[in-house]
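Removed from the display is one protein chain of the complex; every other protein chain stays in position.
The letters A and B name the chains in turn, as written, and every chain counts its residues from 1.
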Amino acid sequence: MSNLTELTISESLEKLRAKEISPVELTEAYIKKLEDNKKYNAYVTTVPEKALEQAKESEKRYMSGANKPLDGIVLGIKDLFCTKDIRTTACSKIIDNFVPQYESTVTQNLLDDGAVFLGKLNLDEFAMGGSNETSYFGPVVNPWSKDVKLVAGGSSGGSAAAVSANMCAGATGTDTGGSIRQPSAFCGVTGIKPTYGRCSRYGVIAFASSLDQAGPICKDVRDCALMLNSMAGFDEKDATSARVDVPNFESFLGQDIRGLKIGIPNEYRPDGLNEEIANYWDKAIEMMKEKGAEIVNISLPHTKYALPCYYVIAPAEASSNLARYDGIRFGNRVNGKNMEELHINTRSSGFGKEVKRRILVGTYVLSAGFYDAYYLKAQKVRRLIKNDFDEAFKKCDVILTPTSPIEAFAIGDKKMNESPINMYLNDVFTVSVNLAGLPALSLPIGLSKNGLPLGMQFIGKAFDEKTIFKASYQLEKSVNFKRI
Amino acid sequence: MAVDNEAVKQIAYLARLGVEEDKLEETQREFNKILAWVEELGEVDTNGVEPMFSPHEENILLRNDEVVEGNQSDKILANAPEKEFGYFVVPKVVE
Partner (left out) sequence: MAEYILESANGEKWEVICGLEIHCQIISKSKIFSSASTKFGEDANECVSFVDVAMPGMLPVLNMECVKQAVKTGLGLNAKINKYSQFSRKNYFYPDLPQGYQITQEKHPIIGEGKVFVDLSDGSVKEIGIERIHIEQDTGKSIHDIDPSRSFIDYNRAGVGLMEIVTKPDFRSPEEAGGFLRKLRSIVRYLGTCDGNMDEGSLRCDASVSIRKVGETGFRPRCEIKNVNSVKFAMQAIEAEAKRQLEIYENGGSFEQESRQFDPTTGTTKYMRKKEYAHEYRQFPDPDLPPLVLTDEFIEEVRNELVELPDAKKKRYVENMGLTAYDASVICENKEVAEFFEEASLGHDAKKVANWLMGDFFAMLNKKGVDIKNSPVSAKNLGKLVELISKDVISGKIAKDVFEIMVNTGDDPEKIVEEKGLKQVTDTSAIEAIVDEIIANNPDNVASYKAGKNNLLGWFVGQVMKQSQGKANPGVVNKLLKEKLD
């Protein structure tokens, strides 16, 4: 079968369980696809032999009837998740040779459910970026690119591109300010950033601890539900992990959404919003109405401040989280004549430009004299942003907005690279969700006139991913997006 | 609150990052742009607002006092740039 890699996870599982295909066969198909699609630069490390071994084990389980929920499903792992004995780099030069001696909880959960790992996926260095251009291993190429090579989005660019180009059935991602949703939108795939605390952060290389959250990027909503069920759950190794039950998300797919109240925030339709995106948003609203949902206008008045708020808090936490990369216990070292020089040389040579920029900003906003004006102020504004959502959710069950104000742009785009702020502005629709710790899913809504995918996002109440799944599934059915 | 070149150097030093002299101007300019941008936050009235340091606002869960990890210096040192006799090794630390 030549199109095995085009199957969704749920379709593959059906065929595997019916023994129509074998895990080894499936894995081989992906390995072939991997070779064919090297041009996208989606993977930074591949482990085909390991994958085949896992597939053989999986095959045994199918033969004995001991198969697990995701048995034999071939996944790619964002290179921010520590994987035991497999190089993990965060796509940074500073740890480009790091081999963890431990497994992240999320990837362990997936392994325990029988998944097969094909390799590690490209990302913006330490997940800092929205275009995958800050990766030490070079940018990912969006599989939807035509003449000009386009960005896949970021930071989980490798994850979105690999899923989109059928180089894995699903991928893990992390989302600190939109890093799952924006690349999903750019690459025409589906990704969910769950509620903060839903997935353990143990073994996930930290960017901004109070914002980071792992989630899946898949071909469709059902796959996201399946994969999230495997990834999520309380973990005693993460003190911020939520002690909340994980429902069977798949069971909500196909449920009737008549009467479901869908909030539309006025503030997400600023003057000058891309017309195509605005039109698709209206179209999505119409589709939801047709399914019987009720549309409610809501207000999120502090939306405007979400970006500056995020760009204070995230760098502040990052500046501290990245202090451990000092060339002493792991990673690359550049010697100096004393410890101080060793630290400076190691870090100056090991970190890329964007990472350094954020460390500097973060260091500054935490300094005495500036702490109150920047850091503390931002954390207070964050509370107001969360309060906005609390108010809005008194009127609606779920919120619908575009995922990104733009479509995928060219690698090295002049305007984007002119000022870091131009790049930061692309996160306008995604960061509020991270600040408030809420779940949100992005799914494709259609193609732009340039033939590029655009995404819509459903935002839910904390720990109410089920409503998001319910709503997204219905919109997905209406849209009937044609994947690659 | 704009910063000057000296301040940039000082911040870089705190973060143990080197800024090359010829990049100092550019870094400073960029830095000030970002600061000016985030200063929009000043417009928001946050009187009496509790800061939100994390979305996870439940009480901390405590661990039982049990020894689980240990006797694994090989794994601890596996990625060390320099090691000897079971120690991490660095250039002489002098105070």
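Observations, loosely collected:
In this section, contacts are C-beta pairs under 8 Å (C-beta built on N, C-alpha and C of every residue); 3 or more make two chains touch, one makes a residue touch a chain.
Keep in mind that this is a model prediction, so the values were computed, not measured.
Put simply, the missing chain touches A, B once the whole complex is considered. For the chain missing from the display, the contacting residue among A:Lys78, A:Lys120, A:Arg181 or A:His343 is A:His343, taking the whole complex into account.
Screening A:Gly173, A:Gly203 or A:Pro444 for touch with the missing chain picks out A:Gly203. Among A:Ala42, A:Cys82 or A:Ala293, only A:Cys82 touches the chain left out of the display. Hidden from this view is one chain, which touches subunit B at 14, 16, 53-54, 56-73, 75-77, 84-93, 95. Within the complete assembly, residues 81-82, 88, 90, 95, 98, 100-102, 104, 201-206, 208-210, 236-240, 316-317, 319-320, 322-324, 326, 328-330, 339-340, 343, 363, 366-369, 371, 375 of subunit A touch the chain that is not shown.
Just so it is clear, only the chains that are shown with their structure count from here on.
By the touch rule above, subunit A contacts subunit B in their complex via residues 97-99, 101, 195-197, 209-210, 236, 239-240, 242-243, 302, 304-305, 308-309, 311-312, 319, 326-333, 335-340, 342-345, 347-348, 351, 356-357, 359-361, 363-365, 367, 370, 373-374, 376-384, 386, 419-421, 435-438, 462.
Listing the residues of subunit B that touch subunit A in their complex gives 1, 3, 8, 11-18, 27, 30-31, 33-35, 37-44, 46, 49-56, 58, 60-61, 63, 72, 75-76, 78-82, 88, 90-94.
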